[in-house]
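With one protein chain held back, the other chains of the complex are shown just where they sit.
On to chain A.
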Amino acid sequence: MTVAPTTELSRLLREDFDGVLDAWFATQKREGVRRPDLFSDRESRRQLSDLLRAFAEVLARIDITEPVDIEADVWSELRLALSEITLVRTERGVAPWEMTAFILALKQPVFVKLNESLSGTPDRLLSIAADFGRIVDALAMHINEYFIAERDEIIERQRAEMMELSTPVVQLWERVLTIPLIGTLDSMRAQEVMENLLNSIVEHSAEVVIVDITGVRVVDTQVAQHLLRTAAAVRLMGAEAIISGISPKIAQTMVELGVDVGEVTTRPSIRAALAEAFRRVGFQISRIEDSRV
């Protein structure tokens, strides 16, 4: 009577658990992914033994000739063990590729052990080894996905943080506000800018708002439209917008694009815009007499 392929594997893990563990550990050492600088042998062995035990339990309950579905319930224990160990190892500085190699290192020792017990039946050996390889690959892929998901989350969080940071409205003087824009003014940012600005106008009873685009590299038709709409909304609130920081390059490009700023006041620099703002709210800057500069 032939033994089912899955049983063959799970028997190997049950009867020679320590042997497989030792061989896995040795392969990791040889491939340089054990990281003795970050983990003691005892810690590493405990991680491997947790994984291997969870793995053996899954093998006892699945048919390895079937397609692998790591997301299925039967894998939940192993998934958990895998995420925990991945988290612990990466927190101490293990690279994603090392973590993948860490798992893939299980293949070779199991192949060797299967070869010992199944050398008489090469067909069976090949098919079990192939199925086992497929499962280990799926685990390695699962780890990769984990890394990608984690990285995406960080990027998304940083984006959100940057968004918050990038639209500060600053009061320069009584009734004079400025909003320095930096980087990209996409629709979402433009909406933020508009909201912040309009609220601040009410809050500070502002009469003049300087929208500074020195830090905006490209003014295409969409950015121009956002700027002009913002200026129009500011005007509806009873204030005046001055767009400052239009460089010669951007001015030429805007003309070629056919963008007409209409009646919106523009100034080449924030300094020129500030002088204009002061004039409008009835202040002037003058040099103190007797001062030596």
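Assume a residue touches a chain if its C-beta (ideal position, glycine included) is under 8 Å from a C-beta of that chain, and two chains touch if they have at least 3 such contacts; residues count from 1.
Just so we're on the same page, contacts and distances are computed from a predicted model.
Its UniProt record calls the unshown chain "Anti-sigma B factor RsbT", which is the correct pick from "Xanthine dehydrogenase family protein molybdopterin-binding subunit", "Anti-sigma B factor RsbT", "Lipoprotein" or "Carbohydrate ABC transporter permease".
Taking the complete complex into account, A:M188 is the one of A:A4, A:V112 or A:M188 that touches the chain left out.
Considering the whole complex, the residue from A:A95, A:L126 or A:V218 that touches the absent chain is A:V218. When you scan A:I250, A:V264 or A:A277 for touch with the missing chain, the hit is A:I250. Residues of chain A in contact with the chain left out of this view: 184, 186-188, 217-222, 224-225, 248-250, 252-253, 256-259.
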